[in-house]
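Structure record follows, encoded as structure tokens.
The complex appears here minus one protein chain, its other protein chains still in place.
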Amino acid sequence: MARVVIRNLNKKFNEVHAVKGVNLEIRDREFVVLVGPSGCGKTTTLRMVAGLESITSGEVLIGDTIVNELPPMDRDIAMVFQNYALYPHMSVYDNMAFGLKMRRFARPEIDRRVREAADILGIENLLQRKPRQLSGGQRQRVALGRAIVRHPQVFLFDEPLSNLDAKLRVQMRVELKKIHDRVGTTAIYVTHDQVEAMTLGDRVVVMKDGIVQQVGEPLDLYNVPANRFVAGFVGSPAMNFAAVNLAEHDGALFAVGDSIRLKLPPAKAKRLQSHVGQRVTLGIRPEDLRVGSTNCADGLSFPAIVEVVERLGSQILLDVKVGAISMVAAVEPAVKASVREELHLAFDAERLHFFDDSSGDAI
Amino acid sequence: MAVSDVVSRRPFARALQRRTTTRLLEDERWLAAVLLLPTVILLGLFIAYPFVEGVLLSVTDTRVGVPGNFVGFQNFEALWHDSIFRTAVWNTFVYTAVATVFKLGLGLWLALLLNRHFRGKAFARAFILLPFIIPTVLSTFAWKWMFDPTFSVINWTLFRLGIIHARINWLGDPNLALISVIIVNVWRGVPFYAISLLAGLQTINPELQEAAAIDGARPWQRFWHVTWPLLLPVTMVVVLFSVIQTFADFQLVYVLTGGGPANATQLFATYAYQIGVGTGLLSQGAAISLAMFPFLLIVVVVQLLYIRRVEVH
Partner (left out) sequence: MIEGAKWRRWVYFYIPLTAFILWLLFPFYWMLVTSVRPDRELYRPWMAPNYAPFWTTHPTLVHITDLLTDTLFIRWMANTLLIAVVSTLISLFCGIPAGYALSRLKFRFASALGTGIFITYLVPQTLLFIPLANIIRNFQLGDTPWALILTYPTFLIPFCTWLLMGYFKAIPRELEECARIDGATRWRAMLYIIIPIAVPGILSAGIFAFTLSWNEFIYALVFLSSAEQKTVSVGVTSELVRGDVFYWGQLMAGALLGSIPVAFIYSFFVEYYVAGLTGSVKG
């Protein structure tokens, strides 16, 4: 078991600066998820920790040792790949035993470890099969087993669930969580799926364009996003954004935009003081919007015209037009709404988010 | 946790013990060097070195047993004025061009035929490759026997069918000899074209043809607008390999006619052999062989550029 420290990590591919000054401290036994859109540098960072990619500048420490110069086989890590990477010409048993054979473990010890891992993953009856005879879920388990037998200091996961169909993905997610609770090894997990990130991670690292946007526990990212990108990335359906002007009127602060005139509570107004008179971006999550019955004069709701009604069973998604802006509201299934109807959407003022227009940072 | 676990907990210590050779081979560049070394040595020794030697030979007047002196471009000048050489050049171009056109046409036709499903398809495909598999010299002898003026089965068949009334001297008639040689070359090459183009055809999505048919295209149009453009990359590569082999062909002509009659089938390679090995004029032979090179280079470069262009699209 070990902690992983990443200091000022940079990676350049010829002219492309893929990873820019990443700093991260992963605690022993922690499950950290790197999440972000394609090309954000999360996989490159993972591969540098693994030793599959050379480091342009910065340091990676596993345990308390700087591993920059060590080849992958000497870093005491194990990796699970998106495409499973099972050796097609070997049986499941041999696949799992390969790493131990390479390190010259004794035969009985290899057998013990392989069966132990097979037991944890429920694949004891598949040990003699070849990979091509296994289903996607079974293959992924074997890939996991191959990592577990090595008892490494760190597990690395490169989008391991992306190749599975939706239902299987949900199942495997739960299994992974259970296995991590049982085995307890430090883990770094890369994914582009924010749902996986939120459900699996002890802490989540959001990355974009090679830069870490925010690090924190899942709920912190949800409730207190550090910038507009994180706010829009975490949570599904995504947060609604609108451009508004902050204007003072009658001693209170108002956010005024296209069809929107919202009165802000004093606590929020104090925080926004520095931006009075400027344009900022307003953010509100779909699940924080309700269909209200009040009119808009009191500044606690705004009018919207329904364009599409999506009935999911557990909730209803209303795709609405607020002035020229499209928004989504997630409301309870009992709400009656129809297309081209005009409603008033109400919200909890505490759940409003504001972002600086130029930097994107939360205010 | 067992003892072995504790031992395995010290990977970093073990890493330092690794031998220098293993360390070196971890480096991509060193490993590549080691892996490529035998190839580079063999190819350097038996291709690069002879090529240079060939160039050197061609600018001297070496003969077998007689070391030569530097003579500059004398050999090449002599060749330029040698009528047999000029005939050989002409013959080689005609031979290559005509044979390639027929091989491509017939090979493509055969590939299109094989692209359907029919019983015995696997057998047909296997048998069709035989002319390409069997050693050229051996099958060429069979043709020589078939062309023999006195005993030719072809003549007999044509006579019986009423197509001819006197004998055809396939290999002895200067006007026919080149044609006969081309026939054998085409016979040998069609399977290669057919199988390669068949493989290319099979990579074309059948849905494209179906969509075109629904759009109203007739078979010929479908071929010209859908199949042919998609087949072009494979075709170009096949033609490239084939042209080079045909241009430098030796075995066929050597067995069938030896270059005759009256140099009607003389090619670069057979002439080089005749001069260099037959009469022992090594330098001149080398010069003839080398004279192939510029033409080959042009053909290769043109085709490679075309392939690049087609691939980019």
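Chains: A and B, in written order; residue numbering restarts at 1 for each.
To be clear about the criterion, a contact is a pair of C-beta atoms (placed from the backbone, for glycine too) under 8 Å apart; a residue touches a chain by one contact, two chains touch by 3 or more.
What you are looking at is a predicted structure, and each value in this text was computed from that prediction instead of being measured.
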item	value
For the chain not depicted, the shown chains it touches	A, B
Residue among B:Leu31, B:Ala78 or B:Ala211 that touches the chain left out of view	B:Leu31
Of A:Ala18, A:Ala50 or A:Ile123, the one touching the omitted chain in the full complex	A:Ala50
Among B:Ala262, B:Val277 or B:Val302, residue touching the chain not depicted	B:Val277
Sole contact to the chain not displayed, among A:Val22, A:Ala78 or A:Ile284	A:Ala78
Interface with the unshown chain - residue positions in chain A	50-52, 71-73, 75, 77-79, 81-83, 85, 87-89, 98-100, 102-103, 146, 150
Interface with the undisplayed chain - residues on chain B	22, 25-26, 28-29, 31-36, 38-40, 42-43, 46-47, 49-51, 53-54, 56-57, 106, 109-110, 113-114, 116, 118, 122, 124-131, 133-139, 141-143, 145-146, 150-153, 155-157, 159, 167, 187, 190-192, 195-196, 199-200, 234, 237-238, 240-241, 244-245, 247-251, 254-255, 268-269, 272-273, 276-277, 282, 285-286, 289-290, 292-293, 296, 300
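By our rule, only the chains that are shown with their structure count from here on.
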item	value
Whole-Å gap separating chain A and chain B, where each centre is the average of the chain's CA atoms	56
